[in-house]
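Pasting in a structure now, in structure tokens, and then I'll have a few things to ask.
Complex shown without one protein chain; remaining protein chains in place.
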Amino acid sequence: MSDLETRIARIEAKDEIRELTARYCHAVVDGDAETIVSLFAADGSFRTHTFAPQGHAELLEFYGNGVGGKTHKPFVQNHVIEFEDEDHASGRCSVEIRLLQDGRPFTQAGHYHDRYVHTDGRWKFAERNYMRYHNVPWGEGWSK
Amino acid sequence: MSDLETRIARIEAKDEIRELTARYCHAVVDGDAETIVSLFAADGSFRTHTFAPQGHAELLEFYGNGVGGKTHKPFVQNHVIEFEDEDHASGRCSVEIRLLQDGRPFTQAGHYHDRYVHTDGRWKFAERNYMRYHNVPWGEGWSK
Partner (left out) sequence: MSDLETRIARIEAKDEIRELTARYCHAVVDGDAETIVSLFAADGSFRTHTFAPQGHAELLEFYGNGVGGKTHKPFVQNHVIEFEDEDHASGRCSVEIRLLQDGRPFTQAGHYHDRYVHTDGRWKFAERNYMRYHNVPWGEGWSK
């Protein structure tokens, strides 16, 4: 590739990765576990303080249980992406989530440390590591 | 155009479309109905569950009534854009809105299904279709 083409490819990759995190949010809102899982690499993982499903089968079970009720509305912001090589990148993005928990409105905030991999012609999540700041009843707010 | 130029033009178009949705938010905050309307194509439309103004005259009446009090602060995120051809695209983006309703603070969330058209040398809204999740008193939160 020419130098210009390399630079364009890098910009296109960042654009696709940002949309990857947006598509994830939309699929959560839509309660569409299969689409969420398709955004992960075959051995991709999602790690929280309590869960760590890895691979499409575990991810499908995890998200199938998690998003079917369409209780979560995530909003992603503040995205910074850095490349390791042409096919691997890492990123950090912030998230606010409106959700219902046992029928009550909650608000959650945190950020993702992601790793992205270019595979099968698409950028996908290799890892999502979720660092949660708080998950609290909407009206009460957080205390730390 | 060369292949590289076509790719650059596509990236520039996505950048302009993302800024289009940001400019919309800023104009709402500023209470500037004329600027909002200028972001729509001549026959552009805005559809909600209750309203559907179409064309600059109806849009100006709608936004003139709606934003003059500077009651709304919209925040757009999670933008995904797909092109139909060089001059037409569609997109989905999420929105959170802080607003005052009869002097009380409300929070609203939802997403837009947009259609964009390149006309008069600029990308503009051909359609904004607003899917609202909830519009509730801030302190109480939502229940579905």
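Which chain is which? They are A and B, in the order written, and residues in each are numbered from 1.
Simple rule for what comes next: a residue touches a chain if its C-beta (ideal position, glycine included) is under 8 Å from a C-beta of that chain, and two chains touch if they have at least 3 such contacts.
All of these numbers come straight from a predicted model, not from anything done at the bench.
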item	value
Contact residue for the chain not shown (choose from A:35, A:94, A:119 or A:135)	A:94
Among A:26, A:72, A:98 or A:111, residue touching the chain not depicted	A:111
Sole contact to the chain not displayed, among B:19, B:34, B:61 or B:82	B:19
Interface with the undisplayed chain - residues on chain B	2, 4-5, 8, 11-12, 15, 19, 21-23, 25-26, 29, 73-77, 96, 98, 100, 103-105, 138-139
Residues of chain A (touch criterion as defined above) contacting the omitted chain	4, 7-8, 11, 14, 75, 77-81, 92-94, 96, 109, 111, 133, 139-144
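Just so we're on the same page, only the chains that are shown with their structure count from here on.
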item	value
Distance between the centres, which are taken as Cα means, of chain B and chain A, whole angstrom	24
